[in-house]
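One protein chain is absent from this view; the other protein chains keep their places.
Which chain is which? They are A and B, in the order written, and residues in each are numbered from 1.
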Amino acid sequence: MIEVRDLRVRYGGRLVADVPELDVGAGECVAIVGESGSGKSTTLLSLLGLTPDAEISGQVRVCGVEVLTASPRRLREIRGARVALVMQSPQAALSPATRLGVLMRRALKLHGVGNGSAKGSAEIMAEAVAAVMLDPEILTRYPHEVSGGQAQRFALALAIALGAEVILADEPTSALDVTVQAEVVGVLRRLRAERGLALLLVSHDLALVSTIADRVLVMKDGAVVESGPAARVLAEPRHPYTRELLEAVLSVPGASL
Amino acid sequence: MTAGKDGVMASAEAVPLRRWLPRVPDRFAALGAVLLVLVVLSAILAPWLAPYPMGELRPLEQLRPPSGAHWFGTDQVGRDVFSQILYGGRTSLFIAVAVLGVSAVVGVTLGVVAGYAGGWLRDVIMRVTDVFLAFPALLLSLAMAVVLQPSVNTVVLAIAVTWWPWYTRLAASMAASIATRSYVDAARCLGVPAPLIILRHVLPNSLTPVLVQLSLDAGGVILTSAALSYLGLGAQEPTAEWGLMVQQGQTLFTTNWWVVTFPGLAILVTAFAFNVLGEGLRNALDPRSGTARVVK
Partner (left out) sequence: MLRYLARRLGQALLVVAGVVVLTFAVMRLVPGDPAVAFAGPKATPEQLAEVRRRFGLDDSLPVQLLNHVRDLISGDWGISLHTRQPVRDDLYQAFPASLELVGAALLIAVVVGIPVGVLAARHQRRLPDLGVRFGSMLAVSVPVFWLALVLQLVFASRLGWFPIAGEYDSSLDTTSPLTLWTNITIVDALITGNWPIFTSTLQHLVLPALVVAAYPTGVIAQMTRAALIEESGQDHTKLERALGFGETSILTKFALRPALNPVLSLIALVFAYSIVNGFLVEAVFNWPGLGRYAADSIRSLDTPAIAGVTLLVALVYVLANLVVDIVQAFVDPRTRAR
């Protein structure tokens, strides 16, 4: 679903992300780990063509679309409908004056899901919300009236309703409480298992990564320093930086992989 | 894909669609500055630039249309409109400087005291400020100008009375935020007396926004003073003043377009220059606050 070759993202001449190879197939989960500023979020956003001001080179194919050369119109068609984005700060990602249901209905209408009929889209919305175990009543609420975990699950419901095949998640749990994190991770895992969604996860939370990812890319200062199967990379890190990251987690009391 | 260096809201895709709209460099503030320099210079140099002395009556040359001898024509008593406009600039700029000087000194002093001191003193000052701000400035100025003798000084007083509260409010919020900074705390703990803290730390830090506000306000003062003079409440003969020129020319306007058009344009250009410069300064000093200028 995602094929990246020799992706280079520059801001004003400065190289912020250099990814020679990144593939995510249907039903697969790949995680990009690294500290903040390592270029992992930029990589993620460039997959949707959402990095304004950036100079990008290389080859990026998402859901069969060449993102770097696609027309704006073509890009807008895959955004949301086939590739969903889940952002870090859940409430800030939602427009404050728009009820969640209104946002979802507008998105459905935009992509022509539910054939534009009110009844069709209402059904789709109810199903999607139920699939992430939210009360349908959530659709009548404003962003400030829902919790972080609810907002994050709503973002996933958006992906389901629009029939996305790929989910790009940027630190989806880092703003949440531990118990709420577990809920969101649970939903992510089920989506992957039941619907065969491809999942590309950006995180600095190695505990999360170890429970869900098949493969891992470790990024530092814009470059990929190590990559491989999650079990191998986390158990026998080869690059000193990966070891550093792991040690940092292990030294935190109570943290475990 | 090479996206343009767009502002906050641009996305990479926006570029091809908007090719037909070339990006324009932001020369707004520069335009304002150039205009303002022209206006100020022409006012200062009026005695040398003006082809005719101020107020010189030429009974034989009444209401001449614009020509080589009289660029902007002559008025009903034969005065050269161009010369009168140059001298009128002195009146307008004097009023603007005087009003803003008085307002800023009074307003900032009260505001800094209110913001730094806090407590009941702050409450009293700010409530009084609220009352003054409850008037549209022009209205209170009107009322003031009516009860006093019409003159340039009356205009200054009448406008300054309505203008200082804006500076009080601005300075109070600045002072309040600065007063809580750690270095001010430190100074207080060291026993530095309050007036000294205000002088050394609070005032200098409040200056930038006040300066921006001053240049944003100058346009409004120019417009208000011209309006007062137009109503006959401000400058009187023989003072050259743009609003007064419009008032005196308006009955002749249908047959002599130049007697009203040029003084009005002078007001417009001057107010425009101040407004544009003020906006440019604000954007340069505080790019995040994109809010439009406050209505006075």
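As a convention for this text, contacts are C-beta pairs under 8 Å (C-beta built on N, C-alpha and C of every residue); 3 or more make two chains touch, one makes a residue touch a chain.
Bear in mind the structure is a predicted one, so any value in this text is a computation, not a measurement.
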Which residue from B:M54, B:L138 or B:A172 sits in contact with the chain not drawn here? B:L138
Among the options A:V4, A:V30, A:L68 or A:A81, which residue touches the chain absent from this view? A:A81
Contacts of chain B with the absent chain, listed as residue ranges: 6-11, 14, 18, 21-24, 26, 28, 127-128, 130-132, 134-136, 138-140, 142-144, 146-149, 219, 223, 226-227, 230-233, 243, 246, 250, 253-254, 257, 260-261, 263-264, 267-268, 271-272, 275-276, 279, 288, 290-296
Those residues of chain A which, in the complete complex, touch the missing chain: 48, 50, 76-81, 83-85, 87, 89, 92-98, 106-107, 110-111, 142, 144-145, 155, 158, 162
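Note that in this section only the chains that are shown with their structure count from here on.
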Using mean C-alpha positions as chain centres, tell me how far chain A is from chain B in Å, no decimals. 52
